[in-house]
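The complex appears here minus one protein chain, its other protein chains still in place.
On to chain A.
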Amino acid sequence: MIALLKRDLALATRAGGGFGLAVAFFLILCALVPFGVGPETSALRPIAPGILWVGALLSCLLSLDRIFALDHEDGSLDLLATAPIPLEAVTALKALAHWITTGLPLVVAAPVFGILLHLPGQATGWLIVSLLIGTPALSMLGAFGAAITVGLRRGGLLLSLLVLPLYIPTLIFGTEIIRRGAEGGDPTTPILFLAGITAGVMALVPFAAAAALRVNLR
């Protein structure tokens, strides 16, 4: 199973693997917002948590269709389905590989981009915490959407339509953590809700994604 994770990481970091795409998109978005709404702290500070989370979410969405589509095209998915690893583990590992190559760089880059949006210094810690807890759920839900649309040509739009509503709870609680952190309030409640969502998603979605894959391979 480690072999599958290693292969996906190697593929993502080699030429044409799309590593860094999410961070680049995130940077573009965070750099453009001050041009759009004006560079004043009073304008940027209230919307910074929302922009950061929406940016992370959209960057994550960008590479979702690659999770299964590439393996489906070259036949690896058929072979993985006949391999001794259960499909549930395959989906979980591929979501994990997606998180390591997409979610984790976002977590690392977000504090820097927070400066661009005049995010208060005391909220930076909460930004990291919220992304660290929330982004695994984004990758896992994305793997589910990718599993549903795997056989479709140009399935990207359908994938976004399917996945975005599922991202809304994560987005709401993720931004709430940063907003409360920025105002000096107590973010425990939204953290617990976000952690609960992520835990539930990680426990249940691999099975749903594997079931969707089985239907699609038929």
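Criterion: a residue touches a chain if its C-beta (ideal position, glycine included) is under 8 Å from a C-beta of that chain, and two chains touch if they have at least 3 such contacts; residues count from 1.
Everything below uses one rule, namely that contacts and distances are computed from a predicted model.
Per the UniProt record, the absent chain's protein name among "Zinc carboxypeptidase", "Membrane protein", "Heme ABC exporter ATP-binding protein CcmA" or "Branched-chain amino acid ABC transporter permease" is "Heme ABC exporter ATP-binding protein CcmA".
For the chain missing from the display, the contacting residue among A:Ala24, A:Val37, A:Ala83 or A:Ala203 is A:Ala83, taking the whole complex into account. For chain A, the residues touching the absent chain in the complete assembly are 2-4, 7, 10-11, 14-17, 73-76, 78-85, 215, 217-218.
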